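All protein chains of the complex are present and in place, except for one that has been dropped.
And then subunit A:
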Amino acid sequence: MVVDFDSECLIDLLPLYYGRLFPGELMYRWLSYGNPEFFSHREFSFALAGDVYIRYQSFTSNEDFVAELKRRKPEKIDIGAVYNQKPKTRDTLIDFIPLQKEFVLDIDLTDYDDVRTCCQGAKVCEKCWKFIAVAVKIMDASLRDDFGFQHLMWVFSGRRGVHCWVCDQEAINLDSHARAAILEYLTVIRGGENQAKKVKIPNADKLHPFISRSVSIIDDVFDEICRDDQSMLEQGDKNFEMLPEEVKSAVKDSADRFNAVMNYINENKKEKKTVRTALYELKLQLCFPRLDVNVSKDLNHLLKSPFCVHPKTGKVCVPFDPKKAFEFDTDGVPSITQLMDEINAFDKQPSSEAKSEADQKETKVVVVDYKKTSLAPFMKVFEGFVKELEKQRIVKSAADNKTIPDKSNIRIDDF
């Protein structure tokens, strides 16, 4: 069900949304990581109606947080770093330093304008969403299998992109130098508007496992995205220029350039290393994720919170299962208007059994509001993520209690 969203009404709907649907308690359980101080030293920033932006908000509890949301009605909530002081009441005479933050990734379709032909700028359709799905698969696999991170939360940003929050303790502790190094590892496309070729594979016969894994993820959808959906490499596509001269001259008169290129490559790739290289480079340049690195590098950079309402589309920024990235349907994400309608409809429903007034009241309290709405499946993903974090903490603290610290251990930590 798609309900039209009117951004004028947002301000009226927000108090209700924050009061009845926003998962304040789960947010607290997530962001406190079992330590109240960790929550209270965290920066939140609000974008209020009328282009007012307030930074350095902080809260001591879940109740405190939600109460302020209801009062201020922010159109957008950003989450920042954990500081050495409570941001809101910080003492300006003492240094105010960001200490920790989740490692985050920000992928947005506006950075795909050099390969999208279906839409440009702010527009999105299910064709270009496939680029995002590829990006999610590639990044998720690497963060887990290469870097060993386990607590990843993928969130739809409300319009045309996704965020990933990496919440393992090791990730939270990374300094910006380490963050930059990970990003370099994850970056394949380099080069600006004046460089046709943006991917360089040094040796096609010695692919780094990260590259070969990424290529095989792209392989599954390469023809579908590049040929069928986006008709790439045809006349006027700048990406064609990246191919080696021999490929270009072999196909230049062909009407169906995409297939001509692929045929030429397939016929020659066995004998010619240059052609093998070109094939990898082509696949990567057209489909490899484009990351907004600045968001990820700096410790004090802010990122939009999950369960915000996107002020333009009215859609809620919902977490989703990265394994189902291709099935994710942005139209299926509920808007705030739709959610309010659903709650109202539920509230008006006559109870199936005749009950006294008091009983009815009771039921209302018991059924958590979001469960009545199409937000329920997304909330479940979030809850699962938070519970995993908590479970891991219990296991870890039990293990910590058991081990007797010995000298060799300390040395390794010190390094």
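Operating definition for what follows: a contact is a pair of C-beta atoms (placed from the backbone, for glycine too) under 8 Å apart; a residue touches a chain by one contact, two chains touch by 3 or more; residues count from 1.
As a convention for this text, contacts and distances are computed from a predicted model.
Student: UniProt name of the unshown chain, from "Vacuolar fusion protein MON1 homolog", "DNA primase large subunit", "Alkylglycerone-phosphate synthase" or "Ubiquinone biosynthesis O-methyltransferase, mitochondrial"?
Tutor: Not shown, but named in UniProt as "DNA primase large subunit".
Student: Of the residues A:27, A:133 or A:182, which one touches the chain left out of the display?
Tutor: Answering carefully, the residue with contact to the hidden chain is A:182.
Student: Among A:111, A:140, A:237 or A:342, choose the residue that contacts the chain missing from this document, as touch is defined above.
Tutor: A:111
Student: Where the complex has a chain not shown, which of A:9, A:196 or A:394 is the residue touching it?
Tutor: Checking the options A:9, A:196 or A:394, the one contacting the hidden chain is A:196.
Student: So which bits of subunit A touch the chain we can't see?
Tutor: 33-35, 37-38, 41, 51, 82, 84, 95, 99-100, 111-114, 121, 145-149, 169-170, 172-175, 177-178, 180-182, 184-185, 189-198, 206-212, 290, 293-294, 410-412, 414-415
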